[in-house]
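Here it is, the structure, as structure tokens.
One protein chain omitted, others in place.
Just so it is clear, A and B label the chains in written order, and each chain counts residues from 1 on its own.
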Amino acid sequence: MIFPKATISEIIGLLEAVNDSGGIEDAARLAADFDLDLQEILPSIDGAELLGFAVVTDGNIELTADARKLLDSGIRERKNIIREKVAGAEIIKELRNKLLESEDHRMKKEDALKFVQERISSDDIESYFRIIINWTRHAGLIGYNSDAEEICLMAKA
Amino acid sequence: MLAEIKNVSKTHESNGNTIQALDNINFSVEDNDFICIVGPSGCGKSTLLRIIVGLERPTSGEVLFKGEPISTDNPKVAMVFQNFALFPWLNVTENIELVLEPLELRGKKAENKACKYIKAVGLDGFEKVYPRELSGGMKQRVGFARALAVEPVLLCMDEPFSSLDALTSQNLKDELLMLWADTSMPPDAVIMVTHNIEEAVYMANRIIILSPRPGKVVADLRIGLERPRNRKDPEFYRWVDKVYSLIV
Partner (left out) sequence: MKKGYFILLIIIFLISVTLGFYFFDFFDFPEIELLPYYAVSSFMRMGIAYFLALCFALSYGYIAATNDAAKKLMLPVLDVLQSVPILGFFPAAVLLFINIIPGRPGVELASVFLIFTSMAWNMAFGVYESLTMIPKDLVEASDSFGIRGWQRLESLTLPVCVPKLVYNSVMSWSAGWFFLVASEIISSGSETHTLPGIGSFLIETTYSGKIALMLVGLSVLIIMILLLELFIWKPMQSWADKFTFDYSGEKKPGEFIFSTRILKNSFKLIFETFSKIMVVLYIVFHKFKLLKTILKSFSFIVLFSTIAYLTYIFVNSLIKLILILPPDAYSIPLAIVYSFLRLGVTYIICVAWTIPAAYYIAKNKKASSYLMPLMEVVASIPAIALFPVIVLFFIRYGDMEIAAVILILLGMQWYLLFNLIAGVKTIPGDMENVAASFGIKGKLYWKKVILPAMFPSFVTGSITAWGGGWNTLIVAEYIVFKGQEFHLFGIGYLLDKATFGTPDSGMVILSVISMTVTIIILNKLIWQPLYRKALSKYKFD
């Protein structure tokens, strides 16, 4: 499995840009609009697809109904939609279940890294870990305590 | 009238030469103004912003805020920085609570206020996180939350998006405009410095264009575009072209 190295902010930024072009846009043209290489926006496109905000066909990015709902909402409501979507992502679902099974809903960072390594085979697992935590913090699902070096389930706000 | 910039000039001394950075700048800031100051690099736009918030003194002229000369630590004027300027040893909440302390807000009160603005910018879930663990977009959200937490009347921003990658800055601009559209939220007026003209046309309802050194006000435009604006709109591009033509 691959996991896109894009932050939630980047993904929403991409959706906003596609929305400006009327909800569908060619990926290469979009990249050019931002003075970026296609390579640089690919992770964000993958992220949008993974979260069910976009469908990519023949290099065209098309917004889904969920994406439109997201863009029409305010900052607070956006958080809820993101939460729902991130919770549905396979690797995050598994990680949450694992945390739910554990006694105190915590996991050491090294174990979490191992967990990620088993699913995303990469020599740069640390940056995948950071992205996953970026998503789950955004969604209010899983937090990370850098002093204790452990991740934990976040209480529902 | 919120603030008034009156006959502001600034000269720098460097190696015995005097360089004039700003030359007799005049304008006033009204309620509901979202002003973008644009101009070629080196036109002194950041210096002007620093003078408006009181971080620098003008060589001549003055800046009045509600009729009084501006003071640096006026809590009714808050600032957002290009490179975020967060304290690495304080977590998100602590960074915000720090600026509440001079306002005599401590303990539970400060916590509640910090919490309110953390939620407003969508940072909930990141309360206990240290800046070094945050992506650029998240860092600047803290910058916004910190500035809004003092509930300023005037918010000054120095190139707040230029340290961010293109997609993130897109997202942050939209969120900032959402906060701006929310009338229950501070501030009453915004002054933003930017070198990016599309960004200025996208954000502002008023654009002040400075000339190359020494900076003078070349034009003061009211942008009549409806919100939310669309960057693909031909009308949008007419405005961008107009600003370009005035700068060059």
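Convention: a contact is a pair of C-beta atoms (placed from the backbone, for glycine too) under 8 Å apart; a residue touches a chain by one contact, two chains touch by 3 or more.
None of the values given here were measured: they were computed from a predicted structure.
S.K.: What shown chains does the left-out chain touch?
M.R.: By the stated touch criterion, the chain not on view contacts B.
S.K.: Of the listed residues B:30, B:101 or B:235, which contacts the missing chain in the full complex?
M.R.: B:101
S.K.: If the hidden chain were put back, which of B:53, B:129 or B:243 would touch it?
M.R.: Looking across B:53, B:129 or B:243, the contact with the absent chain belongs to B:53.
S.K.: Going by the contact rule already stated, which one of B:11, B:24, B:59 or B:83 would touch the omitted chain in the full complex?
M.R.: B:83
S.K.: Tell me which stretches of chain B touch the chain missing from the display.
M.R.: Counting only chain B, the missing chain is touched by 50, 53-55, 72-75, 77-79, 81, 83, 85, 87-90, 98-99, 101-103, 130, 132, 146, 150.
Following the convention adopted for this analysis, only the chains that are shown with their structure count from here on.
S.K.: Find the geometric centre of each of chain A and chain B from their Cα atoms only, then give the gap between the two centres in Å, rounded to an integer.
M.R.: The separation of the two C-alpha centroids amounts to 29 Å.
S.K.: Per the contact definition, I'd like the list of chain A residues that touch chain B in the complex.
M.R.: 6-7, 9-14, 16-17, 20-22, 34-36, 41, 44, 74-76, 78-79, 130, 134, 137-140, 143-146, 154, 157
S.K.: Any idea which chain B residues touch chain A in the complex?
M.R.: 119-122, 124-126, 128-130, 133, 135, 137-138, 165-172, 174-175, 178-179, 182, 230-232
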